[in-house]
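A short worksheet on the structure shown next.
Missing here: one protein chain of the complex. Every other protein chain is in place.
Labels A, B and C are assigned to the chains in the order they are written; within every chain, residues are numbered from 1.
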Amino acid sequence: MAVSVIQFPGSNRDQDMLDAMAHTTGKAPHDVWHADTALPTDTQAIVLPGGFSYGDYLRCGAIAARAPIMADVIKAAERGMPVLGVCNGFQILIEAGLLPGALMRNASLRFVCKSVDLRVESTRSAFMSGFTKGDVWSCPVAHGDGNYVCTPDMLKNLQDDDCIAVTYAGGSNPNGSVADIAGITNKAGNVLGMMPHPENIALPHQPSQTGAKLFEGLLNLAA
Amino acid sequence: MRHYSARIIITLKNGVLDPQGKASAGALSGLGFEGVNSVRQGKVMDVELSASDDATARADLAAMCEKLLANTVIEDFEIAALTERQMA
Amino acid sequence: MRHYSARIIITLKNGVLDPQGKASAGALSGLGFEGVNSVRQGKVMDVELSASDDATARADLAAMCEKLLANTVIEDFEIAALTERQMA
Partner (left out) sequence: MLNPDIAITDEMIAAHGLTDDEYAHFKSLIGGREPTFTELGIVSAMWNEHCSYKSSKKWLKTLPTEGAHVIEGPGENAGVVDIGDGEAVVFKMESHNHPSYIEPYQGAATGVGGILRDVFTMGARPVAAMNALRFGEPDHPKTRHLVSGVVAGVGGYGNAFGVPTVGGEVEFHARYNGNCLVNAFAAGIAKTDGIFTSRAEGVGLPVVYLGAKTGRDGVGGATMASAEFDDSIEEKRPTVQVGDPFTEKCLLEACLELMATGAVIAIQDMGAAGLTCSAVEMGAKGDLGIHLDLDKVPCRETNMSAYEMMLSESQERMLMVLRPEKHAQAEAVFVKWGLDFAVVGKTTDTLRFEIFHEGVKVADLPIKELGDEAPEYDRPWVPPTSPKPLQDNNFDGDIADGLLTLLAAPNGASKRWVYEQYDTLVRGQTLATPGGDAGVVQVNAAGKALAFTADVTPRYVEADPFEGAKQAVAEVWRNLTAVGATPLAVTDNLNFGNPERPEIMGGFVAAIKGLGEACRELDFPIVSGNVSLYNETNGVGILPTPAIAGVGLLEAGARRVGAAFATAHEAILLVGG
């Protein structure tokens, strides 16, 4: 089971992600530099971690989405490999065209870091396979640009295609996202992007270990 | 009352560091645009407003920039366009 | 090679929500600017570039917008100015 975590200049939850993944899957993931042109050949899943790649300058994730490694990430995603983007990683997936819509400034215009309640809406992604639809769990968010927007048509497609993976539950929407969207998948279900940080609730010293389920979901891939 | 569409351009003062422009210029080179020497990023504000006449509209816009839209410590602003709109 | 200064204006497409513009409009009302009906915020990019001629410069700038500077899913761009600079 080999997971590749991509490191961009300005990524800052890369270590958090590497730690959480190593702990839950029992195997150290690859730490892949953005300027590389190919993923390690044994890669079975890809994770784009949180942070402020390129300072979030221009648009969040815009510059990282055009990094050399991304051509290979896009190819792998199109072949059906599981790809997870968390926070800045979600923004990068959107900028790379792997997921629809846009992530804009939080409606409050402020950065927000706190715990919110998430509800699982779909378990089609490999990363969500450890959850059951309707599960509600508490998870931290930490972002300034997590306000998911899309056109009414796009929203209808997301709903019709079962592409909404997680929503903010119980009025805890921290950023103004349309339809309380916290995370979405592509139509095929192999690419998942989400704003909240499951990697910060995975290790024994963290407030809960619910987030570890996302990475345990990958263990099936090894079989 | 007349109705106007205005465009305000806000740019960083000369010499003020522009990390955003710097990052964009670097990324453009990385994408193979070799002729790019520098990029400076600013803001554009398209404002729809009502005022009794052109001069008042301009004065209002300047006041909005001074008080809120521009950070005059590090930014300059300019009213780049002001056109009257016909209301339906 | 010729040297150019260009200004690109990037604005949100109609219908795309603009939290920053909305917040600015709200804040302006709060400050007593009653005539403000709406604010939409966009970006200005002032680019210095070298190219063989005007047409190439324009084509390069459009390509930069398509590939990086604008997110054409939600943004429109326009080359608002292109002037040749004399180098010292």
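Please note the rule applied: a contact is a pair of C-beta atoms (placed from the backbone, for glycine too) under 8 Å apart; a residue touches a chain by one contact, two chains touch by 3 or more.
These figures come from a predicted structure and were not determined experimentally.
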{"item": "Touch partners, limited to displayed chains, of the chain removed from view", "value": "A, B"}
{"item": "Absent-chain interface as seen on chain A, which is shown", "value": "9-10, 12-13, 15-16, 19-20, 35, 50-52, 54-57, 110-114, 140, 142, 144, 197, 199-200, 203, 205-206"}
{"item": "Touch residues of chain B, complete complex, unshown partner", "value": "13, 15-19, 22-23, 26, 71, 73-74"}
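Simple rule for what comes next: only the chains that are shown with their structure count from here on.
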{"item": "Chain centre separation in whole Å, for chain C relative to chain A (CA means)", "value": "30"}
{"item": "Whole-Å gap separating chain A and chain B, where each centre is the average of the chain's CA atoms", "value": "34"}
{"item": "Length of the line joining the C-alpha centres of chain B and chain C, rounded to whole Å", "value": "9"}
{"item": "In chain C, residues with contacts to at least two other chains", "value": "67-69"}
{"item": "Chain A: positions in contact with at least two other chains", "value": "58, 63, 66"}
{"item": "Footprint of chain B on chain A - complex, ascending", "value": "54-55, 57-58, 63, 66"}
{"item": "Contact footprint of chain C on chain A as seen in their complex", "value": "58-59, 62-63, 66, 95, 102, 104-107, 109, 147, 149, 151, 176"}
{"item": "List of chain B residues in touch with chain C within their complex", "value": "1, 3, 9-11, 21, 24, 27-28, 31, 33, 35-51, 57, 60, 63-64, 67-69"}
